[in-house]
Each structure stands twice: as structure tokens, then as C-alpha cells.
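Here the complex is missing a single protein chain, while all its other protein chains stay put.
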Amino acid sequence: MSDLISPTKLTKKDFETDQDVRWCPGCGDYSILANVQRVMPEFGIARENIVWVSGIGCSSRFPYYMNTYGFHTIHGRAPAVALGIKVANPELSVWLATGDGDGLSIGGNHLMHCLRRNLDVKILMFNNRIYGLTKGQYSPTSELGKVTKSTPAGSVDQPVDPASFALGVNASFVARSIDTEAQHLSDVLRRAAAHVGTAFTEIYQNCNVFNDGAFDAFTDKAVRAERQVRVEHGKPLLFGANNDKGLRLNPRTLALEVVTVGDGGVALSEVLVHDETNPAFGQLLARMPFPEFPVAIGVLHASQRPTYDGTLRAQQKAAREKLGQGDLAKLLRGGSTWTI
Amino acid sequence: MSDLISPTKLTKKDFETDQDVRWCPGCGDYSILANVQRVMPEFGIARENIVWVSGIGCSSRFPYYMNTYGFHTIHGRAPAVALGIKVANPELSVWLATGDGDGLSIGGNHLMHCLRRNLDVKILMFNNRIYGLTKGQYSPTSELGKVTKSTPAGSVDQPVDPASFALGVNASFVARSIDTEAQHLSDVLRRAAAHVGTAFTEIYQNCNVFNDGAFDAFTDKAVRAERQVRVEHGKPLLFGANNDKGLRLNPRTLALEVVTVGDGGVALSEVLVHDETNPAFGQLLARMPFPEFPVAIGVLHASQRPTYDGTLRAQQKAAREKLGQGDLAKLLRGGSTWTI
Amino acid sequence: MNEAPSSTSPHDFPREVIRGAVVRFAGDSGDGMQVTGDQFTAAAALARNDLATFPDFPAEIRAPTGTTYGVSGFQVHFSSQDVFTPGDAPDVLVAMNPAALKTNLRDLKKGGVLILNSGTFNATNLKKAGYDVNPLEDNSLEGYTVLSIDITKQTVAAVKDTGLSNKEAHRCKNFWTLGLMFWIYSRPLEPTLQWIESKFGKRSDLVAANIAALKAGHAFGETAEVFQHRYEVPPAPVEKGEYRNIGGNTATALGLVAAAQLAGLPLVLGAYPITPASDVLHELSKYKQFGVTTVQAEDEIAAVCLALGASYAGNLGVTSTSGPGMALKMEGIGLALSVELPLVIVDIQRGGPSTGLPTKTEQADLLQAVYGRNSEGPVCVIAASTPGNCFTMAIEAVRLALKYMTPVILLTDGYLANGAEPWKIPNVADLPKIDVKFRTDPAGFHPFLRDPATLARNWAIPGTPELMHRVGGLEKDYDSGHISYAPDNHERMVKARAAKIAGIASDIPPLTMEVGDDSGKLLVLGWGSTYGAIREAVQRCRDRGLSVSHAHLRYLNPFPQNLGEVLKRFERVLVPELNLGQLVKMLRSAYLVPAESLAKVQGQPFKITELEEKIRQVLES
Partner (left out) sequence: MNEAPSSTSPHDFPREVIRGAVVRFAGDSGDGMQVTGDQFTAAAALARNDLATFPDFPAEIRAPTGTTYGVSGFQVHFSSQDVFTPGDAPDVLVAMNPAALKTNLRDLKKGGVLILNSGTFNATNLKKAGYDVNPLEDNSLEGYTVLSIDITKQTVAAVKDTGLSNKEAHRCKNFWTLGLMFWIYSRPLEPTLQWIESKFGKRSDLVAANIAALKAGHAFGETAEVFQHRYEVPPAPVEKGEYRNIGGNTATALGLVAAAQLAGLPLVLGAYPITPASDVLHELSKYKQFGVTTVQAEDEIAAVCLALGASYAGNLGVTSTSGPGMALKMEGIGLALSVELPLVIVDIQRGGPSTGLPTKTEQADLLQAVYGRNSEGPVCVIAASTPGNCFTMAIEAVRLALKYMTPVILLTDGYLANGAEPWKIPNVADLPKIDVKFRTDPAGFHPFLRDPATLARNWAIPGTPELMHRVGGLEKDYDSGHISYAPDNHERMVKARAAKIAGIASDIPPLTMEVGDDSGKLLVLGWGSTYGAIREAVQRCRDRGLSVSHAHLRYLNPFPQNLGEVLKRFERVLVPELNLGQLVKMLRSAYLVPAESLAKVQGQPFKITELEEKIRQVLES
């Protein structure tokens, strides 16, 4: 990525555009935007080599506010458009902003194929568990029984967990963070940026107009220590205000349990040590039922495998090496010809 | 389902239609069809209460050959059409035939949402790791580097595993079987039929024209004992011609390993005992890399949770109980009116 | 059912009886303009005025306060005469802040009344609205009757005893304004007082405050010496009957429910949210007790496919959407017409192309509806002309879909969806009967057996003994229903499908004049939501002695049988459309008439005056 590097050091300001930001006052999207604008200069990539791609939704307005190249496409199709961009110019740093509706409802298939192909793009899914832009219908991440405009008697769809979905289709990087946890989010963004391959980051985002407080049960300052486990590679899976709770696995039943660690509890050595390279950890962590278990945030899984664009480039190089630059006149003549 | 029951005992013949079966001679689809026609009478459902729905592909021709109701829809959309059928008439026994392209390429999103909603339908995915009907392009389950008409230099897409995908989106029943393993397939079909909720069954199916022998490496008589582990709920995960190999999990690293059991090997008690109700087993089994590990076939996961159609029906009942049969005249008058 | 109360408060202020007025409320998204407009409309309705409304709100959910793009508007036209549109230019503009003034002033009638909340004209708001100079202080408002009132201050004072926080107190401004407007137009306060109680019942402080504000605004009119007179708009001479106010999406939803009941079928709606169609989903999702099931699908493709699946299983399958969603449904509609199952598709058109102008109106999906499928894929296309007509046309869509075993596309648009009008509540017994017969007889059955009169195939649904069969999107043999690739059979089937749709022409009403003679110099031919504006414009031109008539198409594929003949009886034909001339294309092609297009593609409905002017131009040229 050497030639992508920005010659001058950029600041947050450099990533702001002259457009009025048109989210509702108080929306979690603002924090995410500010965070991204703050962290992005660190990556040292010139703005002209960055492209933000999005679908449709409140979250998908994101590109308008980033002073990079931006493409606000159609509902659900951002991963497909990004595929074309990345294939056409693999040098670009391509970022996607999507919502739980855009990315998992109408766009679930493109997201799935992007993840399994391991296209080298960074995806931020703003999960507010609601359709914001269309004014408050339930989304694929809304909880069962959710009462919304389209489900006055409560929804009958059981939700999908974005991280679990991503791991099921072999995503190489899966992380979770929270709109308002500035430090944590910055760290996760840095990890995502550094990952080579599809980096999928789910960000719990508060829609204060249509689903206010959706994540309070585990993001509220008062409870978050007890209700979140912040996972880190190589570190034991501990949580609680006093770091005195841990996650242990029964090796025969493969049942996960919350244990008290230390005084009166189990030994630290019994607590699982997070291995982000083993997807089994990601799966277990992603699916933990709440509130029986804490919500896992951080990098649930990260591993290296070839990227779609990388393999493609290698093939192209090999073809040129083997066949040389194509000769059009020869191509047109094809197999057998005759002259009159 | 009492009123679905067929009054007379049906036979395989009753499920055959007068249409010429138009698959290539030798195609694995024939074995699956015969198996289904043989097993279906056991379920005791009258033929008029069964609907086969499919998309487009060789596999999707299936409905034409079943003497039940049948709807050959459009490419990838069978789960959506089935959703409408099941919502309109939840009494029907609805079965889907799909292919790896139909179900996972163009139709991946509908399949995903069907699975997470847990609609009470039975899905058979004929996975031949190729596009048969369009004459041999690679599919989302084709191995990386696959050389096909559309990928003369080998494909650059990493495949998705159907079972792992299904488990990632919280499928309540996930099984695998093989076209030519008549007994095994029959057993799995019986289990699928009995499951209440979306029963997803992947069937490895040989396309002898465009991808002949795709599964020989583990289905061939000579090797299958060593290369398949047939999972059964409550039974240890053993395989090998002498049942002397087992799967063990390292409880700290969560790494799976193949161990020799008994003489000179580990104790049987160290081998994992399959728990089909715990999705963690399904995940581990579904993702095992081949040939380092055997291919798991059988019911990888089965658990009960509310169905989409069931919850919907309950809501409808509740609404009628609470509000009575709707009164159209009253409805049209709505809120405030005035008379002139 | 309420009897419409007549004005009750006795007073000695001069009351001028006027024919009617057009009022627009405009303010910040958070200023409650939609509620204000609704209440003001309800009062006009209860006074038996004829009326039409049009809300116009921003695309943003909640734009930052004070910005021009965060302005929300509501226009209502009420009259003692028939009302056909929400009015071109407001007679009265209520502007709750500088941004509202900035974006709405250009529409106000010359000499119109401007009611301003001067309390918001501070430096910050002026800047946000893009004013360099305070318009209250330069001469820019000359030519209007300006009533500049510090509504904020008045409201805060009025509610100060209710213990509300400052922020909440500010929120009552709209009821203060409403009170004032009620005074001006001689409306009783009671219905709104009741509404406030039922709405805020749980919070007695809010009830008290809003009531206090409403009354204070009303009292302000009575006591402040700024008003010359108040107005009275007598009842309109409308047909006897029971009325309600109805918006287009509600009418569409109710029409669908009614039609399903008339047909005796459960209704399954498959829909994916999209502006401005989502309300049809929202509305229908309340009617489980009517056998209505709504499924919020994962996307529009799933929505149309599940609706089709429901029809296959013997329910009434319906799907609703708007432009971009419509494009996605075309493959599914193609399957529906190929398997010949009933299906109703409601397209509530919005501004395009692509994502376009989601909250604005347009009539530009006509050609997509008629032609937007691969190969020869004829379906029936109809369109509603007014909010209330959405009810009628929704029933008609269902009737035709069931009778002809075909997809029917019902076109409405954002203007109809969001607009509202008084609607005479139909008698259920008077609604059309819809007969549905499922096939049950195995004798001679095959799935594509056709009714010789309608060419509709028979409908045999799963669960019917002995009729097991398979259908699909491959071509079918005319005589057995089995897959067939035979050349002659294909042509026969293509023609049969086309003939079936063409045959619907004999089952729909002939085109008649809405206004004017059956022949003459100029026919103004419209379709869809332009109805009101065209009707009014043509009437006005006729009043000035011009030879012009108005006819309105509610059936677009097929056309009414007499359309060609009607067109020939006029020297010229003018077709106003909110697109670049799509119906014109179809008319010219079908009848080789030099129909002329009046195209407007601004996301806004026609103004009556625009049409009048064009009519005059055409007749003079």
C-alpha cells in the first residue's frame, strides 16, 4: 500500500465535508462518524485513495460526510458495488457503511458472498436493530416480539446475529463495538483497517428516535462492566466490575458457563483464553444468550487467508507472464481463417 | 397435522408422475428422487396436502416428478414463495428442492431468512458443487481453484459450507446426507419430516456430466469408512473401518483433533459425544477441514424453537379472540365521521 | 359517528362569509405542524366543508432545528364548494420560524396573510435559514398582510401554571397557533379539546398545558386588536351520507381489506418498507381480525414472491411498494403472469430515477408497469385518481386479479398517499360482489383449462384432493398444461395471455367526461392523481367560455374500449402528466392521435393555474 500513503499528515478536519450532517440530533451515527474521522488520519492513506461505499438507510448517508471518494448506491447492494471497485482498482482502500436492514435484510446475500470471498474491504454495520430511514419498522436484528409500526402485535421473526452469521460464512475478521465507546471503537477500527481481507465490524448504534435505548441493558455505564465481556486475543475471558467473572467451557457437553474466578470461585486457569484465530471461539462468543451471558465485544475472530482481489491479481499477473500482453489482431483472427 | 393424514396407505408409485424424468442418465438426482418417493408414503400425509416448491436448476425440476402439488418458481426464490404458501395455509406440508447455486448463490438471502425465521418447511439442497442446468460453471460450494467454463484459470472464490452457513443463522435443523447412501438418506429424510421448523438437509449429489466424482474422496466405498463420520445424537463421534478413530476437543484451545481410540490410543471417554441440540457441535462438525478430518454426515443439529408460522397463527388467534371477527362496516367508518 | 356541530361561540365580531381558503402551516419538523394541520382539517370537515390536504415533509427523519431542509409543511384547502385539490397558492401562511418563511413565502398568494412567530426570528435562526437581514425588518414582506406575533412568548405565558419544563412549554406553540386559526375561521374548540385529552390522557400536565395554549390562542384572536374580521365558511353542498376524512394509503389498505372480505378470501400482504408505501403495510398489519396477514419480507423480491405463494395456496396475495422496489419485483410479476395466478401489486410512485426524491410525488412508473418485464408479459394496470378513489380502485384491482387470474398493478403516488379528502363511507352492501370459485372437480381437469369467456384458467389450490398438479415459469402446453417448447403452442399461449388482458376492456366502464361536453376543441385527458387539478382547471376554463372537456383514465392496460372513439371527437388532446409524457406515448401508439404532452417533473403536483394557462395557450394556438 506504499503508493497509497498520504504525503502530508492529515487531521480529523481533513476528513470532514462541507455537507450538513442530516441525522437526528442525538443519533449514535454522530459518534461513529466522529470516531472514524478521528482515526482515519492515523492510517496514513491519502484521501483520494479511500472510497466509502454504502447502500440506503440513515447509516448509509455516511459517505456524504467523509471527505474521500464516496458512492451512495442502492439499498443492500454496497458489497456488490465495492466488489467492482476493488476488482477494478485493488490499490484503493475501500470502506463500507451499512445498516442492519441494508446489510442483513435486502443485502444479506451480497454481504455473505463478500465475506466468504474475503474481498479486501472494511465493513462497518451500524446495528440499531430498527429501520431508521423508513421511520421505524423492525429489522432482522430486532428482538422477537418487537412492537413496531409494521408489527403492532409484535414481530414473529427470530433475529439473526450479525457476528454469528459472518462466522458461519467463514468471515476472516469479525468484531463488535459500541457507538459511544470511543476508545474501544477506535481500537477496533484500527484492527479492522490493518486486517487484509474482509473486516466485518458490527457497531451497536443507538437510534434515539425509533429504538432509543436498545442497547442500554449492556451499554449503560451502571451495568456495562457486568454485562459486557471485552475479548482480547491471548487474554482470559474475564469480566465484571472486579474482573471476577469468567467464561468456562465444559469440554464434554461444549456448554459455556459463567463462573466466579478467584476467591471462592474457580481458578483463573479454568477460564477460557481467547484465541481470535480459532473461529470456534468466535462462534461461542457470538451466540451467547443475553442476559444469561455477557455480550462479547472486541475482535471475536481474526485470521488470515487469501483475499479475492489478491488471488485475482496473481492470476492476472500469471496470465500476462504466460501469454504476454494480448495482441488484438491475433485475437480477432481466432482459430482457423481463410483469405480471399 | 391430523387432517393432513392420508386415508389410504400410499406407495412409491403413488408419488410418481406421468412426466418423463429429464435428468442426464446417471445423475445423482435420480437416487434422491427414488428415495424421497419411497420414504414419503411413510409420513402418512395425503398427497394433496403436500407441496413441493423449487427454484431453477436441474435439481429444481424435482417437483415435476412428485405427484403432489408443485411449484417450479424462479431462480433462488423458492423459500420466499414457500413462505407465502405456508403463511396462507399452515396445514400444508411444504418441501423445497434447491441446488447449491439456486439456494446459496442467487437465493442465499431468502434461504438465510427462512432459516432464521424457522418457517416450518423442509429444504433439500442438492449440492453438486456446480451449476448443472447452465452447463458447468462453478458454484458457491465449488472448491477454490476450480476450473470451469467460467473460470479457465481456476476460481478465486472461497466456498461456503451450507451447513455452517445454516448454523450461523440459527437454523433449528441441519443435516447432511449423500445421494447414493439410500439407507442414510432415508433416515435423514424421516428426521427432517418429523422436525417442526425449518429442516435443512444438504445432500451431496453427483453431477456426472459436469462435476463427476466430486465427492468420491469421501463417498467411495473404499474410503468412506475412513473419510466420513456418521454423527448420531448421544453417540461418541467415532469413525474408521474399525470404529477406532474419534474426535476429541482440546478444552483450552478449542482445537479439534482426530485420535485413535482403544488399543494404543485414547480412552473412549475422551471422545466427544454428539449432542445435536447444542449448536456448538454442529459448528465444529460442519467446519472440519477435509481431508485432515472426516466429513460429518447425519443430523448435525436439531433443536426446538417456535416456528414463524406457529407464532403467527397464535397472534391471529389472539387477535380474533380479543377483537372478534372483523366488522367491515365499522372498519370503513374508522375514527371520527360526520353525517350530512 | 358524530353529528357535525355548527359554530357555537356567540360573539359580536364581524364575520365574513367566504367561499373557502387555502391555509398552509409551516414550521420545524419538531413543531408539530402535521398534528396542527390534521386538527385544523378535522374542524373543517366537521363544519362540513369540502376539503383536500397535502402534507410535505422533509426526507430527513429529524433534521437539525432551524434548517431549511428541516421544514415541515401541511396545506389544507377547505370550501363551501367542491374542492378538488389542496390549492395552488395558500391564502394564509403560518410560518413558525425563519426557515419556514424562507422556504414557503414564494408560494403565498400575492396579498395573502402571513402569520409569523416573531419569537423565533433571532440571529441564530435567521442565519440557519440563510437570511442576512431579518425579513421582519427590511421591506421584503411588503405586499402581504403580515401578522407578526411572538407565539413562543404567548404560549409560555399561557402554560406557565401547568408546571411544564421550558422545553415542553415551547412544544405547545402549535396548539396556541391552532387556537388562533380556529378563532379566525370561526371553528369550535371542543373536538380538539377532546382529542388532546384522549391523546395526552396519561399526562395530565400536558393535557392542561395544551388546552391552555389552545384557548389562549383563541382568546388572542378575540382580544388582540390585530384582526379586522373573522371568516366563516358555510357547509359544502355535498351528497348526503356519512363522511370521514381519508388519505390515499389508508384508502388503499381499506379497499384491499374490503375486497378480500367481498371475495371471502384471507389476504396476505408481502411488503418491504419503502417511502411512501410503508403506510399500506402499517395499516394492514392492524387487521389480523379480518383475516389479513402481513409479512415484512427481507426484500421486495421476497415480498412479491411470497404474495404469489399465498395466491397459489388460495389466498389473496398482495404486495405494495414504490418505484425502486417495483423494479425489483418485475421478475416475480413475470412468474405470476406465466403461472396465471391472481396478484395485486400496489405501486405508490415517487420521484426518480433510482432513489431519486423519496418523499416527493411523480407519475413516472407507468411505462415500467405496462412494459417493464422480460418478453411478452401483459398485466392489467389501473390507477387511482384521488385519495378516496384509492379505495375503489383497490377493490377493482382485486376483482380483476381474481376474475382474470392475473397480476394487476394499481398505481397511486406520493401525492395521493399523503393527501386526504372527505370520503363518503360506502355502504358495504353496495360494494361490488367478487365471486371466487376454486376448482374441485377432477373430471377433465388440467391446470391451464380456461374459462371461454374470460380466458382465466381454473384455480386449483393445494389441499384439493385429486387435483395435484405442477405449475412453473416454463412455457406450458395449451391443452395439457405440461411443459412445452413447441413453436406453435408457444405462440398460442403468448397470444392467449395477451388476449386475456385485452379482454378486460369489455369488463370496465367506458370513458366518460368528468367535466364538459363529449366533443369539442380540446380534451384534457389525465390519469391518476392529477384528477383534481385538471378538473378544476377545465371547469374554470369552461366558466370562461372555452371549449374544453376533462376525461380521466383509471384503466391504463387495457384502455377502455371507447377511448379511441372519444379521442377522435376532439380537435386536440392534451395530456398533463407528472412525467415526460408516458401516457401520451401509449395513446399515440394505440390510436395514432397527435396527443400533446404537458409534462411536469418537479416532485410536485400540478397547480390549477399551470393547467389553465396551458389550456388557454393550446386553444389560442
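Couple of notes before you dig in:
Note that the chains are named A, B and C in the order they appear, and that numbering of residues resets to 1 at the start of each chain.
By our rule, a contact is a pair of C-beta atoms (placed from the backbone, for glycine too) under 8 Å apart; a residue touches a chain by one contact, two chains touch by 3 or more.
These numbers come from a predicted model, not from an experiment.
Judged over the whole assembly, touch between the missing chain and the shown ones holds for A, B, C. Among the residues C:G27, C:G291 or C:G372, only C:G372 touches the chain that is left out of the figure. Only one residue from A:L92, A:M125 or A:V229 touches the chain missing from this view: A:L92. When you scan C:I18, C:L147, C:A208 or C:A327 for touch with the missing chain, the hit is C:A327.
Of the residues in subunit C, those that touch the hidden partner chain are 59, 69, 322-324, 326-328, 330-331, 334-335, 337-339, 349, 351-357, 359-360, 362, 364-365, 367-368, 370-377, 472-475, 485, 487-488, 490-491, 494-495, 497-498, 579-580, 585-586, 588-590, 592-594, 600-604.
The omitted chain makes contact with subunit A at the following residues, 17, 19, 46-51, 53, 56, 63-64, 67-74, 77, 79-89, 91-92, 109-110, 112-113, 312, 315-316, 319-320, 322-326, 328-329, 331-340. Even with one chain removed from view, subunit B keeps its contact list with that chain: residues 20, 22-25, 56, 58, 72, 74-76, 105-106, 108, 131-135, 137-138, 140, 149-153, 155, 157, 209-210.
Operating definition for what follows: only the chains that are shown with their structure count from here on.
The distance from the centre of subunit B to the centre of subunit C, each centre being the mean of the chain's C-alpha atoms, comes to 45 Å. Here the CA centre of subunit A is 40 Å from the CA centre of subunit C.
Averaged Cα coordinates give subunit A a centre that lies 29 Å from the centre of subunit B. In subunit B, the positions touching at least two other chains are 109, 112-113, 312, 315, 319. In subunit C, 288, 298-299 are the positions where the chain touches two or more neighbouring chains simultaneously.
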